[in-house]
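Only a single protein chain was left out; the remaining protein chains are all shown in position.
Every chain is named by a letter (A and B) in the order it is written, and numbering of its residues begins at 1.
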Amino acid sequence: MDFHEKLVQNLVSKHGKDRENLLPILQGVIDQERFLSEEAILKISKEMSIPAADVYGTASFYSFLDIEPRGKYVIRVCKTITCAMKGKNQIVLAIENFLKIKVGETTIDKKFTILQTNCLGWCHKAPAMLINDEVYTELSPEKVVDILREYKEKN
Amino acid sequence: MSNMVNLTINGIAVSVEENKTILEAAKHLHIKIPTLCYHKDLCVAGNCRVCVVEQVGNHKLVASCATPVAEGMEINTNTLKVRNCRKHIIELLLTEHREECTKCYRNGHCELQALSAEYQITNQDFIDLVPDKNYTVDRLSPAIEKDDSKCIRCQRCVRTCAEIQSVGAIAVAHKGSEMKISTFFDRSLDEVVCTNCGQCIVHCPTGALTEKSYVEKVWDALADPDIHVIVQTAPAVRVGLGEELGLGLGTRVTGKMVSALKRLGFDSVLDTNFTADLTIMEEGTELLTRLKRALVDDDPEVALPMATSCSPGWVKYIEHKYPEYLPNLSTCKSPQQMFGALAKTYYAKNVNVAPENIISVSIMPCTAKKFEANRPEMKDSGYKDVDFVLTTRELAVMIRQAGIEFEKLNDESFDSIMGVGSGAGAIFGATGGVMEAALRTAYEIVTGREVPFENLEIIPVRGLEGVKEVTIKIEGTVEAWNFLEGVELKCAITNGLENAHQLLEVIKKGDKFYHFIEIMACPGGCLGGGGQPFPVDNEIRMQRMNALYEEDRNLPIRKSHENPEIVQIYKEFLDEPLSHKSHKLLHTSYVKREQY
Partner (left out) sequence: MTTTATKKQLHRIDLIFNNDDDCKEILRNALSRSDQEIVNEMVNSGLKGRGGAGFPTGLKWKLTAESKEKEKYVICNADEGEPGTFKDREILTRVPHKVLSGMAMCAKIIGAQKGYIYLRGEYKFLVPDLKKELRKFHDILDELGLDFRVEIFLGSGAYICGEESALIESMEGKRGEPRNKPPFPSVNGFKGKPTVVNNVETLAHSYTILKFGAKKFRDLGVKDSRGSKVFSVSGDTPIPGIYELELGMTVQDFVDDFGDGDCKAVQVGGASGFLVPRKRFAKTTIGYEGKLTGISLPTGGSMMIFNSSRSMYNVLNNYLEFFEEESCGQCTPCRVGCQQLLKGIKAVKRGEKPTSYLDQLLKLTETMKLTAKCGLGQSVANSFSSIVENFREEMIY
C-alpha cells in the first residue's frame, strides 16, 4: 500500500466514513501533503463512497483545500482592504524577489508557494500573512525576508 | 388530509396544501412563473432566481420555487419590481453565456432563449464576460458534448446525475466567478464514470449538454449510391418522435416514422423490435439455463439474480460501480447491437449485399447507445456492427431538413427481413417491458401455457415506481422443465440508476433474493431516454408509456417466440438460442472500469 492509501485510510478510520467527516479528512491530507492529488481524492472517494467528482467539487470550493501541487511552505499574503492599504504590495514584491517566483508559483525545490488570500482577521496589525498555519503580522519588506530566511534554513 | 393554506396570488384567492410552494400554488391559478433551475424531477435548488415574486410586507423578493406557502400570504407575480429584476437576471445570465443561438444545437429548444425572447431582451448593456472566461468545450465522448460557455450553472445536470442516476460524474466545482460544472479534475466525460445515459441532457435547459450528432455522417452515407444504408428504430422512438414534430404527447407514429425514413432514402427500414424479440429468446434461455445450473446442478458458480443487459447506460454503470456483479449481467448484447451484428451477416447474405457496403444506422431514444456502438468489441460481424446512432431528436432534425410534412404522412410498414416485431418487443421501451416480454415467453416455454395474466398484461411490472417486484409460481411444467415445478420465480424491476443502486444494495446485503432483475438506466425506461424530445417529466413519461402498451395491444403477435421472423432466423441461421453462432454474434462480455 502506498503512502496515500495509508494516510487516507488512517484519516477515515479516525474520523469516520460519513459525509460530514469529509472536510476534516481533506484537511488531514493537506496537513501532510499540502495539496490534494488525484490519487488522494480518488482514495477518499472510494473509502467514503462519495463520487470522486463530488469530492473534487467540494474541495475546490475551499481556498485552503488546494487541488494543485504546493510547496512545503505555503505563504498566503492577505490582499484585503486594510492590508492593501498598509503596503501588502511591497510585501508580495519582497517575497517574490527573495524567492524568485511569482504569486501562484512554487519554487523549484518545492519548498515555497506564494499565494494571496482574503482577510486573515489581523487587520489591526496589517499587513499580515500566513505560512502554513502560522500567522505573521505587522510585516515590512525587511521583516518578511527575515522570516523567510529562517524558513529557508529549516527543513 | 393535510392542512390547507389560504393565500392570494395577484389578488386571486387560492387554497393549497400546506407543503406546496408559491410556484405550485400559482399553477393552480394558471399563472405561469418563469423558472430555470427548477425541474419537477429534481429537488429544489433555488439558485437561478428568475422565479422571484413579490410578497406583500417583504421588501425582498422571494424565489417562488423554493418558498412554501403560508396562511394569508399575498403574492404578486407581475409587478414592475418583479419584471425589472427578472429582466436583470436574464441579462446577467446572457453576459456569462456565449450567445450564438443561430449556431447552437438547442436553437429553438432552449429555455434560456425562450425566456429572453419572452422578456424581450434586445439590448446588451452589461459587459460581455465571455472573453475572459476561458471556457472549456468537451467533445471527446462519442455520446455527450459539454460546452461550458452555454452553461447557466443551474445545477440541473448535477442534481440529475446524482439524484436520479446516483452516478455523480459531474459536480459543481470552485466558487464565485469561477464556479462551474466539472467532472473529476475536469477530465473529459469520455474518461469518467459517466454512463452516457443523457439524462443530464434532457434535464439541461440550454445547449451546454448535448448529444454528439451524427446527422451529417448519415446524410453522407445516404448520398453515396454505392452504399446500402439500413436503419433500425427502437421501440420508444415511435412514441416520442411525434412530440418533436408537432404531434401531441404520446402519439404513436410508427407508420409515419417508417414512411419518413423511406423518404429520407434509407434502403431498408427495419425494426429493433425484431432483435428485442431475439433478445427475449436468448436472454430467456440464458435465464432458464442459469436456473437449471443453480437448481439442478447445484452449481455454486452461477450468478443470480441474472440482470438484463439491454441498457448500455446500466451496463456502464455496473462496470464502474459494481464490477463484482458483472457475472450477473446477462451476456446478451442489447437489441441494437444484436441487430448490428446480424445486419452485416444474416441480412447482408439475405439481400446479397457485401457487408463492407452496408452502413447500419440506428435510431434510438438513447445517447448511451452511441457509446455502445463505439465499444471496441462491437465488431463481431467483422465490421463495425452499428455505424451511426441517432437519437429521436436527431431523426426529427433530418425529417425537418428533408422538408417532410410529417403529420401528413401515410402509414407505411417496415421492410423485411428483420422488420417484424411482436408486441413483446415493443414494450421493451417501457420500464418493466423486458420483464413482461421475457415472462410471456419463458412461462410458456416452461409450462406450455400462457402467463396467467389477463390479456397477457402483467400489470405488476408496469408503471413508474422505482422498484417493482413480481413473483410467479411455476406450476404444471412440461417435461423438459420439470425441475422448475413449484418454483417461485422472483423478479424485480427498476428504472433510473438511483433505484438500481438501491436495489443492488438490498441484494448485496442479502435482504432480498431475486432470480431475475430488469434494470433500465433511464427513468421510465427508454421512453424517458436521454435521446428523447425535450422536455420530460413523469406526466410525459406516462403518456409515452401508455402509447407503448397501446402499440402492444394493437399488434397481431404479442409474444417474442411467435414472431415468424424469429422462427425463421433460428431455422435458417442461428440454429437455436445460445448456439455457437448466437454466442459469437449476439453475446458479449464486460470490463471493470475506473471509479471516477
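The definition used in the following text is that a contact is a pair of C-beta atoms (placed from the backbone, for glycine too) under 8 Å apart; a residue touches a chain by one contact, two chains touch by 3 or more.
Bear in mind that the values here come from a model prediction, so they are computed numbers and not experimental data.
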Given A:L22, A:V92 or A:L139, the one touching the chain that is not displayed: A:L22
Missing-chain contacts mapped onto subunit B: 44-50, 52, 59-61, 63, 66-68, 81, 84-85, 88-89, 92-93, 95-96, 125-127, 129, 152-153, 155, 172, 174-179
Touch residues of subunit A, complete complex, unshown partner: 18-24, 26-27, 50, 57-58, 61-65, 79-82, 84-85, 117-126, 130, 133-135
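In the analysis below, only the chains that are shown with their structure count from here on.
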Whole-Å gap separating subunit A and subunit B, where each centre is the average of the chain's CA atoms: 44
Subunit B contact footprint on subunit A (complex, rising order): 38, 41-42, 45-46, 50-54, 56-58, 60-61, 67
Subunit A contact footprint on subunit B (complex, rising order): 162, 167-175, 182-185, 192-193, 595-596
